[in-house]
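The full complex has more chains than appear here; those shown keep their coordinates.
Letters are used for the chains, namely A and B, taken in the order the chains are written, and counting of residues starts over at 1 for each.
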Amino acid sequence: MTDDAADAPHVATDDVARKLEAILLIVEEPQSLVSLAAAVGAPVPAVRQAIEALVDDYDGRAGGPVRGFELREVGGGWRLYVREELDDLVSEFVGGQAPSRLSQAALETLAVIAYKQPVTRSQVASIRAVNVDSVVRTLLARGLITELFTDAETGAINYGTTDALLVHLGINSLDELPHISPLLDGADEVAGDVFDGGARR
Amino acid sequence: MALSPDASTASATDGTGPEQTERVAETVEGFRVSLSNFDGPFDLLLNLISKHELDITEVSLSKVTDEFISYLRQLGPEEDLDEASEFLVVAATLLDMKVAGLLPQGELVDAESVALLEARDLLFARLLQYRAFKEVSAWFERCLRREERRHTRSVRLDEKYRNAVPELAWSLSVDDFAALALLAMTPKEIPHVGLDHLHAPLVSIREQAAIVVTLLRDAGTLTFRQLIAGANQPGVVVARFLSVLELYRHAALSFEQLEPLGELTLRWSAQRWSDENLATLGADYDR
């Protein structure tokens, strides 16, 4: 399709964009640029350019109308979403039950795991000062956290967050978590001390 | 650290039991503090601290501690043991902090008092850390709520592409599969009591629970005093008490206490008890 060297950039972008649209229509998960590049057989920079063009296009910045959908980068990849202002319309159409929300305890546990991963259950418990077993189980069942590895010495399972969590938060990577380091300076040390000192069982 | 309260009345829709919070919140009304987001003893502590409009200092801390302990005393016999026990660990923590705070600062002579002060600093740091995570959890909630309203494209793959989908990698034997079903359908995690505040697990709770079960099942009704008669190690007493808590969680016994700090009477009330429960009861404590 990119035979014509003269207007190659435009044609190429259009062609890549069209292929991307086809792929994006059928995927169930956010797709990274690399995976998209492999799918459409184009170099990553060309894909990035085409994605950017599509974002602008759908947002009405390319001369066309604002589309009812948009292209968002979440959880490490790109995916088609209903445009935010039309979410209510779509909610009404699909009906459905109110989503079951996480309890405050689950939210706090999730926050601890997100910031301190990889982290064991007892480490989380020592920070949260409560038993977190059932909460961890809920978070696992929802696919928001996952078992990363088992400590060879203690046999304790280390937990971390999943890409699904990023999607649920609407962010692209853990770097986008709010910065809380001022509050947590020395927190590792503290958690460690608490763990070593008092958390034996 | 703290006991998680028995969620026997907690909502089943969410394993984390929102009602659990409500129940504890009710207990706490006597404190006359604003408890907008009450979520456990540490929260209560923070609320108390903020009520006194002071940073965490020795003065405010001892005041808070006194208030906390006096509230604990008020917990009548009608209160759930679970609710009361929820506070016990915090009360102990506070007492530690208070003791540390009362130590004359200039006369740090023995290693023990130094250790106490360090412990206090540690607890402060932990409170702050706890608060940090609590605060940031609000951001999580905001994001999750915003995103749960969003709709992403997620439709079944068209038939014509489905043939191209690679074969499913399947490694489960039929027995694995059955085990998985059992896992999925059995709430098999054992509620356990944190022993963080104990220095060493000297006594097996499982063994002590077995003794408690035997004694109580035979006698039907026993006071806690009778139950620990002859136990001269504090560890054994503690383990028996914890196993009483655990058995209460299993609805194996009920208890009665007519006045605060009065005689605790235990009654075997298990509808269906299997000694298999014992095997799992202490598993967390005796390693």
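Here is the rule we use: a contact is a pair of C-beta atoms (placed from the backbone, for glycine too) under 8 Å apart; a residue touches a chain by one contact, two chains touch by 3 or more.
The model shown is predicted, which means the values in this text are computed figures rather than measured ones.
Asker: Quick one: what's the chain stoichiometry for the entire complex?
Answerer: The total chain composition of this structure file is A x2, B x1.
Quick note on the criterion: only the chains that are shown with their structure count from here on.
Asker: How many angstrom between the C-alpha centroids of subunit B and subunit A?
Answerer: 32
Asker: Which of the residues in subunit B end up touching subunit A in this complex?
Answerer: Answer in residue numbers: 1-4, 7, 13-18, 21, 37, 39-42, 89-90, 119, 122, 125-126, 128-141, 143-154, 157-158, 161, 189, 191-201, 284-285, 287.
Asker: Which of the residues in subunit A end up touching subunit B in this complex?
Answerer: 24-26, 28, 69, 79-82, 84, 87-88, 90-91, 94, 99-108, 110-112, 114-115, 125-131, 133-135, 137-138, 141, 167-171, 177-178, 180, 183-184, 186-187, 190-191, 193-194, 197-201
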